[in-house]
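Removed: one protein chain of the complex. Kept in place: all other protein chains.
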Amino acid sequence: MLASVERKVALFLFVFSFAYLVFTFNLPPFPYAIVDADALPKGLGFLLAALSILLFIQNPVHDRKKSNMKKDEVLMLLAVAGLIFVYILLFELLGFVVVTILFLLVTSRLLGYTKWKSLIAVAVGFTLVLYFSFNYLLQIYLPQGILPF
Amino acid sequence: MKKRKSMFMSLLLGSALVMSACGSSESSSSSSADGGEWSPTKPIEMIAPAGAGGGWDTTARTISKVMEKENVIDKRMAVANKPGGGGAVGWSYVDKKGGDHTLFVTSPPILFVPLNGQSDLGHNDFTPIAGVIADYSAFTVPANSPYDSMNDLVEALKEDPTSVSVVGDSSPGSMDHMAFVKAVKAAGVDIKQLKYVSAQDGSGMSMLLGNKVDVYSTGLAEATEQARAGKVKVLAVTSPEPLEGETVSEFPTLKEQGIDDEFIVWRGIMGPKDMSAEARAFYEQAVKDMMETDEWKAQRDNFGWNDNFMSGEEFQAFLDQEKETMESLLKEVGLAK
Partner (left out) sequence: MDTISNMLYGFQVVLTFQNILFVFIGVLAGTLIGMLPGLGPISAIAIMIPLSYGMDPASALILMAGVYYGAVFGGSTSSILLNAPGISGTVATSFDGYPLAKQGMAGKALAIAAISSFAGGTVSVVALMLVAPLMASFAVSFGPTEYFALMLLGLTAIASLSEGSTVKALISATIGLIIATIGVDQQTGTQRFTFGSPNLLEGIDFLIIALGLFALAEVCSLILSRKSKMMGGNTNVGSLKITKKEAKDISGPIARHSVLGFILGVLPGAGATIASFMSYITEKKISKDPSSFGKGNIKGLAAPETSNNAATSGAFVPLLTLGIPGSGTTAVLLGALLVVGVQPGPLMLTDHPDVFWGVIASMYLGNIFLLVLNLPLIPFIARILYIPKALLISLVIIFCMIGVYGVSFSTFDLYLLLAFGIIGFIMRLINFPAAPLILAFILGGMMEQSFRQALTISNGSYMTFFDSTVTVVLLVLSVLSLTLPFIKSKLSKKKEEEEKEHLAS
């Protein structure tokens, strides 16, 4: 009764290609170009629109494969994505060492790693080794943040 | 977990070996810069607004190394790369950071990129500290090219501007392009019709050697060795005076060929807008001191750079004037935003 996943994707891609085309037609022209900057994007926009229509036609209504993802699994994925987002947010603010240790502790625990002692040892050891090899040996500076070193 | 750790221990060890093999450059001990009252109170951050390995990066790392090794400044000077947007990302970083302990290496793109509408920040949003080195552009053609002098090329361009294709490594409206545009405009060519091909993956020289294009507008260093090997002819260099040196002295300047023009690819150091006058004076003096050291002179010669010290004030005035020239040129070729 519902459209197949492919059809939903096809609709989304069609809308996307339309929006993309709107942008391509608003690209400023360059007076002396033989092939201007908007030529390829325009072509790609139309191509994507055509392909999405093809995808829509090729995949009639019935669902061939049921999604086998449970709700709590989806929540877990969202939680990890959220943690990564927070990690990036605090990355330069608190510095690499602090956020990385926190991230490793929280994420590993969330995913079901229960051995606290080895977890703390790994999180701290891994982070510090990485930080010092980057900042002092490779001279690639990871953010120092609130720590004095 | 042991395995993982041992992997990183070996990384540690490997890098340690590399470092010790190349001679560590950590420095300490007393200061030699006599800048007066102000002196840095914490490590200085030297921003290269580009990725590792480019011109800005090399300049920043060389300056920082000489500063540390010769104890010009007794604080650590760490180079940090902030690539992106042709410099715009790095500039915006410096602007936000502010203060007296952040510097960055800069060159003509700080004029071009804002003029091309790709950055809100321009040279007036920063504190010029000192000009350091100068390089020049060279216009090269293949060895078998029908053009033997800049005037041959200008004649051809005057007849039909679309008959000559020019390649450069920078984007249209930036250095390699505008250096050429400026020169042929001074010679009286209609610059609107010029054909410029941008080869930003660095394939310009290969296109020239493969006879795919007619002219390659590039830096002097890239052209010199190819000219010495007889693979290319250098039609002109953009230096105001003839250059000194083994091969470069044979390159005619624009002025020698009756074209009243020059183009300096300068590099210098700037700081954030809100940098204190004392700090600015300190760094200006430090750059001057650094350029006196033998270490600097040796490095400079290896890279083929020319000293071009300008005080902060001279630097500012120079930039203002350059900007004006470039703006009117860019407007004429339809690239000013």
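To keep things simple, chains are lettered A and B as they appear, and every chain counts its residues starting from 1.
Please note the rule applied: a contact is a pair of C-beta atoms (placed from the backbone, for glycine too) under 8 Å apart; a residue touches a chain by one contact, two chains touch by 3 or more.
This structure is a prediction, so every number in the text was calculated from the model and none was measured.
For the options B:171, B:253 or B:285, the residue in contact with the chain missing from this view is B:171. One chain is missing from the display, and on subunit A it is touched by residues 5-6, 9, 13, 20, 23, 27-28, 30, 33-38, 40-41, 44-45, 47-48, 51-52, 54-55, 58, 67, 69, 73, 76-77, 80-81, 84-85, 87-89, 91-92, 100, 103-104, 107-108, 111-113, 119, 122, 126, 130, 134, 138-142. Seen across the whole complex, the unshown chain contacts subunit B at 1, 3-4, 6-7, 10-11, 14-15, 17-19, 21-23, 25, 51-53, 57-58, 61-62, 64-65, 80-86, 88-89, 92, 116-119, 162, 165, 171-174, 195-203, 205-207, 209-210, 212-213, 221, 224-226, 228-229, 231, 298-299, 302-304, 335.
Keep in mind that, in the parts below, only the chains that are shown with their structure count from here on.
Centroids of subunit A and subunit B (each the mean of its C-alpha atoms) stand 36 Å apart. Here subunit A touches subunit B in the complex through residues 30-32, 118, 121-122, 125-126, 129-130, 132-133, 137-139, 141, going by the rule given at the top. Interface residues of subunit B, counted against subunit A in their complex, comprise 1, 4-5, 8-9, 11-12, 15-16, 18-19, 78-80, 192-193, 333-334.
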